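With one protein chain removed, the remaining protein chains of the complex are shown where they sit.
A, B and C label the chains in the order they appear, each numbered from 1.
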Amino acid sequence: MAKPVEQLDSVVIRFAGDSGDGMQLTGGRFTAETALAGNDLATFPDFPAEIRAPAGSLPGVSGFQLHFADHDILTPGDQPDVLVAMNPAALKTNLGDLPKAGTLIVDTDAFTERNLKKAGYESNPIEDGSLEGYQVHAVPLTSMTVGALKEIEGVTAREAERAKNMFALGLMSWLYGRSTETTKEFISTKFAKRPGIAAANLKAFATGYAFGETSEAFAVQYQVKAAKLPPGRYRQITGNVALSWGLLAASKLSGLPLFLGAYPITPASSILEELAKHKAFGVRTFQAEDEIAAVGAALGAAFGGALGVTTSAGPGIVLKSETVGLAVALELPLLVIDVQRAGPSTGMPTKPEQGDLLMVLHGRNSESPVPVIAAAGPGDCFYAAIEAVRVAVTYRTPVYLLSDAYLANGAEPWLVPDIASLEKIDVEFASGNNETFQPYKRDPETLARPWAIPGTPGLEHRIGGLEKANITGNISYDPENHDLMTQLRAQKVAGVRVPDLEVDHQEGADLLVLSWGGTYGPVHAGVGRVRKAAGKAAHAHLRWLNPFPANLRDVLKSYDRVLIPEMNMGQLLQLVRARYLVDAVGYNRVTGKPFKAGEIAAAVEALQ
Amino acid sequence: MAKPVEQLDSVVIRFAGDSGDGMQLTGGRFTAETALAGNDLATFPDFPAEIRAPAGSLPGVSGFQLHFADHDILTPGDQPDVLVAMNPAALKTNLGDLPKAGTLIVDTDAFTERNLKKAGYESNPIEDGSLEGYQVHAVPLTSMTVGALKEIEGVTAREAERAKNMFALGLMSWLYGRSTETTKEFISTKFAKRPGIAAANLKAFATGYAFGETSEAFAVQYQVKAAKLPPGRYRQITGNVALSWGLLAASKLSGLPLFLGAYPITPASSILEELAKHKAFGVRTFQAEDEIAAVGAALGAAFGGALGVTTSAGPGIVLKSETVGLAVALELPLLVIDVQRAGPSTGMPTKPEQGDLLMVLHGRNSESPVPVIAAAGPGDCFYAAIEAVRVAVTYRTPVYLLSDAYLANGAEPWLVPDIASLEKIDVEFASGNNETFQPYKRDPETLARPWAIPGTPGLEHRIGGLEKANITGNISYDPENHDLMTQLRAQKVAGVRVPDLEVDHQEGADLLVLSWGGTYGPVHAGVGRVRKAAGKAAHAHLRWLNPFPANLRDVLKSYDRVLIPEMNMGQLLQLVRARYLVDAVGYNRVTGKPFKAGEIAAAVEALQ
Amino acid sequence: MSELKLTAKEFKSDQEVRWCPGCGDYAILAAVQSFMPELGLQREKIVFVSGIGCAARFPYYMQTYGMHSIHGRAPAIATGLAVSRPDLSVWVVTGDGDSLSIGGNHLIHALRRNVNIKILMLNNQIYGLTKGQYSPTSEQGKVTGSTPMGSVDYPFNPLSVALGADATFVARALDTDKPGLTSVLRRAAKHTGTAFVEIFQNCNIYNDNAFDFVRDEKENRLYLEDGAPAGDTGITHDETDFATAFALSRVTYATHGVVPLGVFRDVQRASYDELVAAQLANAKGDGDLQSLVGSGDTWAID
Partner (left out) sequence: MSELKLTAKEFKSDQEVRWCPGCGDYAILAAVQSFMPELGLQREKIVFVSGIGCAARFPYYMQTYGMHSIHGRAPAIATGLAVSRPDLSVWVVTGDGDSLSIGGNHLIHALRRNVNIKILMLNNQIYGLTKGQYSPTSEQGKVTGSTPMGSVDYPFNPLSVALGADATFVARALDTDKPGLTSVLRRAAKHTGTAFVEIFQNCNIYNDNAFDFVRDEKENRLYLEDGAPAGDTGITHDETDFATAFALSRVTYATHGVVPLGVFRDVQRASYDELVAAQLANAKGDGDLQSLVGSGDTWAID
């Protein structure tokens, strides 16, 4: 007899367990099933720092949070409604986020003396009543899994045990009425080479599902209706994959072969790894000896007429500064991608932050202007990459593209783009003519200098980092020329055409919330909550940080108060105050965690 | 019969010739004689970029300008009253600066077909009347020198010819009634090992002097009375020497052995070279393989309890950024000295600029606050170095000290400091005690953490670039801790005690001119001119750029208008506008030349 | 003397060790900790400096002074420390990426200068911390996250690199071979100047079994002995002869079916810090600052 089905409009689930428990996989699969169910969703994988901590320890806890709903949502959710804790350490580190009355599913088998001690529990929280007030489902996940897999051929006890995450996935799949087909396919293909393991995982998955159906413990099944998203074909995407594909698109749209110079670093490495898969697109990926060589090689490739790109995170981006300065002097296209992480120095490598804005703007010796764009969400990384390349190529300038550790790994449903409909990127290499070639004669419109690539007869020329005479490009120490060139470099970047800022205005709102980069989701959701609570606030999100949209001044001046929330100490804030002399205030938290819609709403309400 | 003597209150002389003509030496000697005469003075050596250009070519011209007066002066002078041009190229590149009716002394022997052609002269300017309106003294310097040296033993014609600069020096020495003793001593000691050369130069010098006395061409002798400077013993000093000695003083005052990690670069190299001479002061100079190693070694030395210092210019400072970020996280004392030069990239290596302010403030990944001080003049480099070290050591923080290519090589009279009267720099290393050591437990006053150096029993501890738990310093990924540590690092630097800003106010002035760094001289002189011309303006000069003096806000608010002149595109301007929301305006010129008092005066008057 | 009382235990810090279970770093840490007492130094006189990487976590686990610095820069930082504090025993622990990729330049310069630091290079032929990209010591054709079609980079031979940089002490050991590793550590510690020690280290997560050819098949180990013929390589070992050491550095499992372990080169050359100290001692001048600032042409104004 089927159990009653309860309707929900949105649910936040967090899977938490030891790094070895496969929580990322579990979460990923549940997300896939959820996407196929047509819910809107957002995810937040929160795995431990680069180190692998000992099994069962607090630093070893790996989490994956999923928010899905029957309506348009923007964040992985402030707090979970349901917490799946695979061991004491996972419970310890995550329980604090679970609101009272929240649903808690724990694997009782993992609550051994040893594990409890590792997590710093004096006594077993499942038994000592400290979980009162929560809806606790204490399930012997491990033993049930191991039991179920007994009869399967050639599966060790250890292997059987490791399948417990599939049991959990099965259980959750039943609880939210997920279709199980794709996950079964997934398991079969993933372990195609090891049929025993495949069988074990399939069995565990099925057992978990069946357990949900039959167990007394779960009285109702939940349903979240499909969301009304714009029609079309969707897929899930993470920021780093979207960014990589955006680069492939930019290469195709510009006809320039893609050259990526990179040195591995968290959380940027996966861009290198994704692009390395796509040599069929003519992509050359160069794993350099360090970040300086990586950007140097990209610049060398750009000199040769390739689309030169380099990727890193703060500690590596800072090393590229001198070479980016050279690119500013050479006026060659170059894309520098900074997947921001918490700092200073090594900081917290897996955690997001918005701390690099002023660095990419000002972190080079002397006056060295460079355009800067920031992606607003995982899927937007695709389009931000294309835009960044368009500007770099059109204006012959290095461009910084800012992402962050949250966008890099966070997933969201993504409307599969129609490649054919994307606007081409015009590239025109200089070609020989009879006059003597003038490498620094600029396009009157864009102030871009000619891009004359080796192999072009008659355009042999030399460029370098010493100051150059306007037009001829010869070395020059002439004082007036230096002042002029400094102005021209500045004007060129200031003159980059960027779309006007769009404001989500609300009738009667005199407060503008101005955000940038990866905080779009929580900030927009936060403003939404304020409005629901009958407060009034407008929201605008900056995509280009340099130059600013032409209408930014007017937008700012049309509000009495401006709030700028940033995951830094107020970097955009400084730029806006200096440029427009508006008394904007900041909401600044630097915790290494993405903003929550709730804290943004609170910050806005504090100003109402 | 002695010639009549005419009194002047100030004179600006420029020696200009080929790099091979020894103009820097000539200028230096004349400066020394002038200093001994008790005049106040300022010099501006303007030699060609690092490359050695071919003899006689325009890029090969080397110049030395000296301004001396019977009163307090601040700049090497906007334009020369007297120009000594040793060849056509020197004339071509410098004549433009000489006002009509200015005095021009040329070596006619150098105006050969070949040299004229190299300088791009169609015809000989001495003969074609193009020098009309100037007081031209066309003197066959070379031949007269060669002639005079005929009888000297073992001096080749080439050597005799090269002594012509001493002839010029002799002539000028007579013209301005300089005592010749010290120069004679100087020559004798300089060429002690080569008596022939010594004799030749002495003879050339004497002959030039005698030529002045006897030649019809020079009707009068000039005299500039001694200036009324504060009493005491004076010497000449250049910025880089003053800076080096300031470091020696800081080492003595703090009792910390000085360790300099440096990689050669113009215009900073001479600090390394000066300090390398002073091993007797216990100085260790380490010429590293690159700038990253240089700062790394300095930081390693600081960890060991030394006074760790590193020096460079823009293209090298930018490479140090990652390591300075580590120092911010480690909270160890470190002094980073940036002798600013024109950029971006390699730019114009020998020319000054103020383009690195925002880089040293913001050029590191994430939130990475560092105090910044800038020297105001050559002699001030000594005191700025001591102050910078005091802050670095007291607050356990990296500190940037900004100088520039003009201060580095420019000379001025300097009151010899009384070392005994300089304030000590207290350093207290942590010492063992029974409690377990807490590397990040801060001094409530300064927020400095303990400096526990290897060799101290019981304080063994580990530090690194990962985020650390407040107090214990253990690695921590705790969100609230990261926010707290970010705040603490910021508060520590914001709380650095710096003296209030002193304002040179003028009764009734409603305009404040705010300057910083190496432009103090021309800006103050410029404001002085405005006042002479009955205009009104106040002047204040910032020494600490981070943190700002506590009274800066009040100072700014007490004027209707604020003008910020900078040799950049407006970097301090951005900081001041952002922080205080005052509608300050900039006067920004980026020519690679120091400001002239005249242009500053004009900029101020434009706002009257 | 009291140091005789120190034991391995006293070199363990209170920090929980966080390498993956089964990582070769554990064995190396244990070997180093039990060797430390032999230095005959108090713990406060010992400093471990590292860059970034799994290997670079090493200092956290040593109850000595330590710095976990930034990627590749440990040799430079250690140089500044060793030159200004010759009284300390300074050790650098680094990985193959940390020392040979981003840090290659600092490494070779430390070697040529012969600064008094001991460099332990934990070579797992992979980037462990960043989750398994190939490193400059990975074999050509290696399939990793960043090289799905196999790497095209030809690897460094770390010992050849060190020798090419005029290193005065070059040796190799194996993580799990405690006696071999310990004797190499002993020799390295005795050596004045820079000691470069390559330690084969198993990364059981991203490059498991990389060194089984000398781990399981012990007969493939060729322990070098000064003056003695090196197995059937036809080379008679001479720790002071450059060409010999270089020739031995080219002996690999691929070329000879054996892998030399132990000391390849050990020669005396004044260490950098000794020479610096000597110059300070012999420097002319009284170090009187007042007379320096008052030197040269001066004049009085009154």
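Going forward, a residue touches a chain if its C-beta (ideal position, glycine included) is under 8 Å from a C-beta of that chain, and two chains touch if they have at least 3 such contacts.
Computed from a predicted model, the values in this text were never measured in an experiment.
Undergrad: Which one, A:T323, A:Q340 or A:S368, makes contact with the chain that was left out?
TA: Touches the omitted chain: A:T323.
Undergrad: Hey, which of B:A89, B:I126, B:A148 or B:L272 is the one touching the hidden chain?
TA: Missing-chain contact among the listed residues: B:L272.
Undergrad: Give the residue, chosen from C:W19, C:F156, C:F200 or C:F264, that touches the chain omitted from the document.
TA: Per the contact definition at the top, the residue touching the missing chain is C:F156.
Undergrad: Among A:V5, A:A217, A:I419 or A:I471, exactly one should touch the missing chain; which is it?
TA: In the full complex, the listed residue that touches the missing chain is A:I419.
Undergrad: So one chain is hidden, and I want to know which residue out of A:A249, A:A313, A:L358 or A:A525 touches that hidden chain in the complete assembly.
TA: Hidden-chain contact among the options goes to A:A249.
Undergrad: Hey, which chain A residues sit against the chain that's not shown?
TA: Its contact residues with the unshown chain are 32, 35-36, 38, 182, 226, 229-236, 245, 248-249, 252, 257, 259, 261, 278-282, 284, 286, 288-290, 292-294, 296-306, 308, 322-323, 325-326, 330, 416-420, 454-466, 474-475.
Undergrad: Under the stated touch rule, tell me which residues of chain C contact the chain that is not displayed.
TA: Within chain C, the residues touching the omitted chain are 101-105, 108-109, 112-114, 136, 149-150, 152-157, 160-166, 242-243, 246-247, 250, 269, 272, 275-276, 279, 282-283.
Undergrad: Quickly run down the residues of chain B that touch the omitted chain.
TA: So the residues of chain B touching the missing chain come out as 50-55, 57, 59, 263-266, 269, 272-273, 276-277, 279, 285, 287, 289-291, 315, 345-346.
In this section, only the chains that are shown with their structure count from here on.
Undergrad: As a quick test, compute the distance in whole Å between the mean CA positions of chain A and chain C.
TA: 38
Undergrad: Between chain B and chain C, tell me the centre distance in angstrom, where each centre is the average of that chain's C-alpha atoms.
TA: Once rounded, the distance between the two centres reads 42 Å.
Undergrad: How many angstrom lie between the CA centroids of chain A and chain B, rounded to a whole number?
TA: 46
Undergrad: What positions in chain B touch 2 or more of the other chains?
TA: 322, 325-326, 464-466
Undergrad: Which chain C residues touch at least two other chains?
TA: 52, 70
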